[in-house]
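Starting off with a structure, shown below.
The complex appears here without one of its protein chains, the remainder shown in place.
Up next is chain A:
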Amino acid sequence: MSAEEDNGVTVTPPERLAIGIAFGNSNSSIAHTGSDGKPVVIANEEGDRQIPSVLSYIEGEEFHGNQAKTQLIRNSKNTVAYFRDYIGKSFDSIDPSASHASAHPQKHDKTVAFSIHDTSSESPNTVTVQEIASRHLKRLISSASDFLGQSVNAVVITVPTNFSEDQKKELEAAARDAKVELLQFIPEPIAAALAYDARPETEVRDKIIVVADLGGTRSDVTVLASRGGMYSILATSHDYEFAGQNLDQVLIDHFAKEFIKKNKSDPRENPRGLAKLKHESEATKKALSLGTNATISIESLSEGIDFSSTVNRIRYETLANKVFGGITRLIEDTVKKAELDLLDVDEVILSGGTSHTPKIASNIATIFSQTTRVLAPSTLATAINPSELTARGAAIQASLVQEFDVDDIVQSAHPMVTVAPHLHNAIGVLLLSGDASRGIFRPVLDPETPVPAKRTVTFATPREGGDVLIKICEGIRDIKVTKPEPKPKTNGATVKDADEDDSDMSDSDEEEEEEDLRERAWKVGTELAEVAIKGVKKGGKVEITLNVNAELGLQVVAREVGSKTGVRGVVEKPEH
């Protein structure tokens, strides 16, 4: 590489080795897509795949990751943690609460800095958050380079959806300082969705996805429309009240109370005790996601007294119910914000470390319909580890764009390319009857599909064949609410006769089903066109292709499957 640079040639794309970095506020992950096309999350020297975004300094020596995190107990003043959200922000606009038990952020010009002893000298240095981020990236990249045996020189970094342009700029500068080329920033929820959709067994389907990124200090929920493999964000929300650290706090308070009962002293009152308790509570929380029981033991928690206790999952879930409820409400609110109904959601992706908690996944599964897939380890065996999702997504994107010039990538991400009109209503075909009040609408193009778009669907025809009408119209999504009819008693009796066990089951079901039945239905909107296909064979099928161009003109091609001729027509673009 250097030889070529000497010759005046810049780094050519083939020599790039790009990785994906999920840069979180609490933890970071690195991943690389190998030659087989599968993303692999890389472990650092200590064997951690989730590397705490923490840096700590003792007499000029830098510690990173878990090693640094343990320093929060003894050396909190020289340990920098939870700094990702401070990047590119002024001191007035940051919430320093998360850094309460580590080095405190300070005002420094227009940015934020930390005053830490990062050298062996006596006086503390002021280190800007950009510098810290750069050091953190450097450590991540060196870990990746060690693992891959080649030096990594390009990265794709994931950021939250509310990361501002200024923040991106500063993070880009930090990457530059770390001597890597920043190929692209991608939003965390998109990376998570991509990680699932890029699996070879996944087929491209139009769907509405809710990505719940439940992290350590914040929970972000994003509603996405995935149309033809492209993602458009419909709504986002960010929450700082119901996240992983709030779950830690629940356990901290629980254990602290237990300790007080025995020893009459509150371990939360001295910073070191609190840090120890926090560290171990986090480990206990993680253990409770896997097992139903977890133990905690801390040496010299407070006043030299050791502490040891166990907690079971049910106890924990009862204590943490408030936080779980908050997360569920957050998801409901975000779906509402996207002007959708819970029934519209096809997939829920749980991302971030907190998503390991089984109760959160099962709570979420209950608010959605039966057909909604909740992708979390506790609800789906094939789910990807939620902590690794964003890193994997970033690695996939990195492998896709590493061949490109940076300029090319910038041009591709240009709003002239990314901004596209999205269909407001679905476009589809009326089935069974051509009459708008009796026919059943079947969408061909879903709402929120970016145009230009083209979809093909084959339809059955009446049993005896003959001439068929294709009525193309817009469909408006509607939620149909029906009161459940009280079941006739005779029904239960007959079931009871047939099978004793089954009847018990159905009885209990009936008691639960007192709520209204809600169904997704389509209301017929504007009628766009009518097409006739004449003389369809008995049992024949009709293939309809709808093609909407960028100006919203609609091109219709309909033909009987197997026949060479078909009907073509164009609905002119609207004037608005």
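The definition used in the following text is that a contact is a pair of C-beta atoms (placed from the backbone, for glycine too) under 8 Å apart; a residue touches a chain by one contact, two chains touch by 3 or more; residues count from 1.
The rule is simple: contacts and distances are computed from a predicted model.
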item: Omitted chain, identified by the protein name its UniProt record gives, among "Exosome complex component RRP45", "Mannose-1-phosphate guanylyltransferase catalytic subunit beta", "J domain-containing protein" or "Checkpoint protein"; value: "J domain-containing protein"
item: Selected from A:D36, A:E122 or A:E572 as touching the chain missing from the view; value: A:E572
item: Hidden-chain contact residue, picked from the options A:T126, A:N293 or A:T418; value: A:T418
item: Contact with the hidden chain (one of A:I94, A:A275 or A:L301); value: A:I94
item: Hidden partner chain, touching residue among A:E269, A:D405 or A:D467; value: A:D467
item: Residue numbers in chain A that touch the chain omitted from display; value: 91-97, 104-107, 161-162, 184, 186-187, 190-191, 194, 197-198, 203-206, 228-237, 239-241, 261, 322, 325-326, 329-330, 333, 393, 396-397, 400-401, 411-425, 427, 429-434, 439-440, 442, 448, 450-451, 455-463, 466-471, 473-474, 525-534, 541-543, 548, 552, 554, 556, 567-574, 576
